[in-house]
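First up is the structure itself, then whatever we jot down about it.
The complex is shown incomplete by one protein chain, all other protein chains being positioned as in the whole.
Chain lettering (A and B) follows the sequence in which the chains are written, and residue indices restart at 1 in each chain.
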Amino acid sequence: MAVNQITATALVQQLGGELRGDDVLITNITSLQQAQLNDISFLSNPRLRHEAQTSRAGVLIVSEKSADILSGRTLIVTDDPYLYFARVARLFHPRQLSQAGIHPTASIAPSAQIATSCEIGAHVVIGERTIIKDNTRILAGTVIEEDCIVGQDCLIHANVTIYLGCQLGDRVELHSGCVIGADGFGLAWDKQNNQWFKIPQTGSVILGNDVEIGANTTIDRGAIENTIIEDDAKIDNQVMIGHNGKIGAHVAIVACTGIAGSTEVGAHSVIGGAAMIGGHLTIPPKTTIGAATAVSHSIKESGHYASIFPLQKHNDWVKNAVHIRHLHEMNQKIKELEQQLAQLTSHLSNPQD
Amino acid sequence: MAVNQITATALVQQLGGELRGDDVLITNITSLQQAQLNDISFLSNPRLRHEAQTSRAGVLIVSEKSADILSGRTLIVTDDPYLYFARVARLFHPRQLSQAGIHPTASIAPSAQIATSCEIGAHVVIGERTIIKDNTRILAGTVIEEDCIVGQDCLIHANVTIYLGCQLGDRVELHSGCVIGADGFGLAWDKQNNQWFKIPQTGSVILGNDVEIGANTTIDRGAIENTIIEDDAKIDNQVMIGHNGKIGAHVAIVACTGIAGSTEVGAHSVIGGAAMIGGHLTIPPKTTIGAATAVSHSIKESGHYASIFPLQKHNDWVKNAVHIRHLHEMNQKIKELEQQLAQLTSHLSNPQD
Partner (left out) sequence: MAVNQITATALVQQLGGELRGDDVLITNITSLQQAQLNDISFLSNPRLRHEAQTSRAGVLIVSEKSADILSGRTLIVTDDPYLYFARVARLFHPRQLSQAGIHPTASIAPSAQIATSCEIGAHVVIGERTIIKDNTRILAGTVIEEDCIVGQDCLIHANVTIYLGCQLGDRVELHSGCVIGADGFGLAWDKQNNQWFKIPQTGSVILGNDVEIGANTTIDRGAIENTIIEDDAKIDNQVMIGHNGKIGAHVAIVACTGIAGSTEVGAHSVIGGAAMIGGHLTIPPKTTIGAATAVSHSIKESGHYASIFPLQKHNDWVKNAVHIRHLHEMNQKIKELEQQLAQLTSHLSNPQD
């Protein structure tokens, strides 16, 4: 059940943190700019301190070090205001529960096993022998092919496609348009017949518990072994994971990132957005790959990596970029200058040489 | 009604421009190369002048400055041949009108309000309390969840998904596979439980009038406030707009571009394709961001920006790119050379120093 209103006192009893200032009845959670007297908001980014000071929010979630500049206000002081805000938002906006039942327009194969607590939307298609566990919601238009397993408490949004034989853990959320288990891009050139021969993609996709996959993201099935996304990995929209990829637990991959086949991303890494990681590479745990960064070799040491070409006005870019093509020559010239200058200097100090 | 044929004289009466040469009956609009005697074509790119001269087109739409080299031909002279061509093409190929009616396989929630002039295709799903206004066409397989508003004269192509609570203005066109209103990528790290905590995405998406969204593009709902796409913004295929983004009026975003959360793109800007714009940035109005350009900081002055790494043969790239990693040292060496040379020169002019 969603909370409609709660006092600051009751909130602190429920979620922890220290209440300072007068109690306030909270009826909504919103941004610093939009907040009114019965709203709660939060200050997590120090650059927004001024906005916090001028915010009309009745209650502010803040860290100890920001509390001083907000004295006289009703504050909830906590180690991690952003996480606290998330918990309050979840109180006001809980995940929708399954409305158990199968829509009459859904097309369910006879041998599929669907828990009675599941919600199956209009025009959903479930293939033979597929198993859907307790309380999972599958929204309209989604197709789950044969021999899949979908765990409990999952939320599969509208118009998702899951190819045959894929497995999802519990509490997985898949956003609309994502495609799980399409064929990996495997081709062998057939010289004799002068055409491509398609490598059958006989692996599958395994998604762990608490995985979230964004809209229009694609995760290809393995060529022989499986593509694996481990527990609590979070993948944004329009990400592409190639066949046999292995994405470690708690990895976050920001939108528009592509990861080619057979690459392993270590646990707790953060990738992208719009990053490009080549195939057959290893990224160690706790690595950060910056936005728009191309990774074409394995990384040995975890850390923060980047490779963006710096932005310029187009005219300046034209002037500068041309020299990229001649950096090798430029470097040679510097070496030659150094040598010539060294010879000259040496000659001048020992003119008899 | 589509026009099947029209004389050049009648065309000029309807759309303006100045007719020169003999009247011609026009039965089709096509390219310079393909055009035949009863076809109309256009010359807008000056590099195609020669193709215009050799084209068999019965009528050519041209600007005054190209008219001279085409004397003796039937010409329609106008300030903007490309726009004129577009208008003629629209005459021959008007937008299809709504064929009012709801397909018997569509699944419409009881409380949805759909104007009787709307066309609702096969297997379309419309959620509770959603409003669809006059003459809007919704093609097969599209899912529009609850509490949405879709304006009049919209065209929602097949297999589109619109999440709950989104609002579309009038004359909006959404192409297949696009996803409007999926959750933004909002995560707080929960140290205590060693896992991600999902930030509820409680905002929505607001699309203004005359917005067009390309195939498989995704526009995420806001975290707290709304994601807003203003009037007449045109967004190509496979574009990603993150939560809380604000895309100004008349902005054109070319395919494969990603714009991270909370970024504002000023009106009349042109972005991409395949550009990447970071989060929480501001792009001023009338800015052009080149193809494949990464923008990682706000832009203060409007203009044309770029950041492409210049293309080379792979072997040359290998030779040159390695020096990118040592530009700082290269720059240091140049400074040292300058100092040494200055000292030497100074020493030679004043050997007693």
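Heads up, the rule we're going with is that a contact is a pair of C-beta atoms (placed from the backbone, for glycine too) under 8 Å apart; a residue touches a chain by one contact, two chains touch by 3 or more.
Note that the structure is predicted; figures quoted are calculated from it, not measured.
Colleague: Based on the whole complex, identify which of B:Glu119, B:Asp170 or B:Asp232 touches the chain you can't see.
Modeller: Considering all chains, including the one not shown, the answer is B:Asp232.
Colleague: In the complete assembly, which of B:Leu25, B:Ala67, B:Ala115 or B:Ala252 touches the absent chain?
Modeller: In the full complex, the listed residue that touches the missing chain is B:Ala252.
Colleague: Please pick, from B:Val3, B:Ile102, B:Ala140 or B:Leu281, the residue that touches the omitted chain in the full complex.
Modeller: That would be B:Ala140, which touches the missing chain.
Colleague: To test your reading of the contact rule: which positions on chain B touch the chain that is missing from view?
Modeller: 29-31, 34, 80, 82-83, 85-87, 89-90, 92-93, 103, 105, 121-123, 139-141, 157-159, 175-177, 210, 212, 214-216, 232, 234, 236-238, 250, 252, 254-256, 273-274, 291-292, 308-315, 317-318, 321-322, 324-328, 330-331, 334, 337-338, 341, 344-345, 348
Colleague: Which residues does chain A use to touch the chain missing from this display?
Modeller: Where chain A meets the chain not shown: residues 105, 107, 123, 125, 141, 143, 145, 159, 161, 163, 177, 179, 182-183, 185-191, 194-200, 202, 216, 218, 220, 224-225, 238, 240, 242, 256, 258, 260, 276, 278, 288, 290, 293-297, 299, 303-310, 312, 316, 319-324, 326-327, 330, 333-334, 337, 340-341, 344, 348.
By our rule, only the chains that are shown with their structure count from here on.
Colleague: How many angstrom lie between the CA centroids of chain A and chain B, rounded to a whole number?
Modeller: 25
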